[in-house]
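One structure, pasted below without further comment.
A protein chain is absent from this complex, but the other protein chains hold their places.
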Amino acid sequence: MYSTETEVRVRYSETDQMGYVYYGNYAAYYEVGRVEALRSLGMSYRSLEESGIMMPVLESHSKYIKPARYDDLIRLQIIIPTLPTSRITFEYKLFLEETLVHEGSTTLAFVNMETGRPMRAPEAMIHLLKPFYEVK
Amino acid sequence: MYSTETEVRVRYSETDQMGYVYYGNYAAYYEVGRVEALRSLGMSYRSLEESGIMMPVLESHSKYIKPARYDDLIRLQIIIPTLPTSRITFEYKLFLEETLVHEGSTTLAFVNMETGRPMRAPEAMIHLLKPFYEVK
Amino acid sequence: MYSTETEVRVRYSETDQMGYVYYGNYAAYYEVGRVEALRSLGMSYRSLEESGIMMPVLESHSKYIKPARYDDLIRLQIIIPTLPTSRITFEYKLFLEETLVHEGSTTLAFVNMETGRPMRAPEAMIHLLKPFYEVK
Partner (left out) sequence: MYSTETEVRVRYSETDQMGYVYYGNYAAYYEVGRVEALRSLGMSYRSLEESGIMMPVLESHSKYIKPARYDDLIRLQIIIPTLPTSRITFEYKLFLEETLVHEGSTTLAFVNMETGRPMRAPEAMIHLLKPFYEVK
């Protein structure tokens, strides 16, 4: 299983008048998380799009456990629970210090930008991820 | 069951470089939807907060069926499937003309802003909603 | 001089923890305003882009006079002070009831999307705007 971490500091623009991170802004944190997960694996999502593959989101789920606030430094754990096929799932756990404050997951497709059709995960991605899912 | 509709036009700021509505922006559409649902019922979410009750989101789910694009006029159907208790669920269906392009749901709590503690749905809300859930 | 009006209701997602509209969100209101200004003139910005012309912003200025708050219904006046050349300027005045709460302006270019080069305002736009700038 592939798992990595990154950090996100809450911006003022991301708060709302409750004084919390607006619930819709976690989606952008997820995005930062999965891009950094791919980068730490050795892949650039930007290059992927430049090579003609895009990854639209099909489903997302969010669970708001405790609020995050302005200037909080969120530790964001990103997990790819299974090897991607024609879809890839990312799970997210957000921590403030040791406290889990938010959980989410997204499922994305791989789409050939030229034809607009779904496709399987690119070989390069499978190649990089495979070692993390091998039975020992 | 209470159900109502409103419209949202996609803003340029809500698109991303795929040329679609950014997946995180549907949460703001849901919010517009539930505020308008309460308004059409005769309640103002603003007044609710001014009276000391806030409604933080506990969970949300989204299913991206087809993309919505810049300047699209989305027909947004909002459903409250059951009478609220200490929680309220809203379901959302987004249509472009007759085509369902997106589905979502959110569950929110009622919180007493002074004590920070959960509470039951305000009587006024129950009173307005009750007729829609009575067995005929 | 061409001038028109539209309305924008402040969304929860647009507030920040001061309880005001976040200062960066006025730019999206301007955008709604200029798109509606073009629409009421008989032009669609979407069609303009589909025909290969885009209008990137070159400059913007904002003056925050009084705060706008959640659920406020803003009356947004949009003015095109002069006939466009290779650039177009829009001015914005935002009112809550009769009170001016915000002023802004943006200058945009016309760019041929195929060549990436600046161009003059499309003839169709000049044609529609010209009657508003004629000396009587």
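Should a chain be cited, it is by its letter among A, B and C, assigned in written order, with residues numbered from 1 in that chain.
In this section, contacts are C-beta pairs under 8 Å (C-beta built on N, C-alpha and C of every residue); 3 or more make two chains touch, one makes a residue touch a chain.
Owing to the predicted nature of the structure, the values given are computational and were not obtained by experimental measurement.
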Sole residue of A:D16, A:E31, A:E59 or A:E91 that reaches the chain not shown, by the stated touch rule = A:E31
Sole touch to the unshown chain from C:R9, C:K63 or C:K130: residue C:K63
In the complete complex, which positions of chain A touch the hidden chain?
-> 11-13, 27-28, 31-32, 35, 44-46, 49, 70-71
Chain B residues that touch the omitted chain in the full complex | 12-13, 15-19, 22, 24, 70
Contact residues on chain C toward the hidden chain run 17-18, 20, 22-28, 31, 49, 54, 56-64, 67, 106
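Please note the rule applied: only the chains that are shown with their structure count from here on.
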Nearest-to-centre chain - CA centroid comparison | B
Rounded to the nearest Å, the gap between Cα centres of chain B and chain C is 29
CA centroid of chain A to CA centroid of chain C, Å = 35
Quick one: chain A and chain B, Cα centre-to-centre, how many Å?
-> 25
Where chain B touches two or more other chains at once, the residues are 27-28, 31, 49
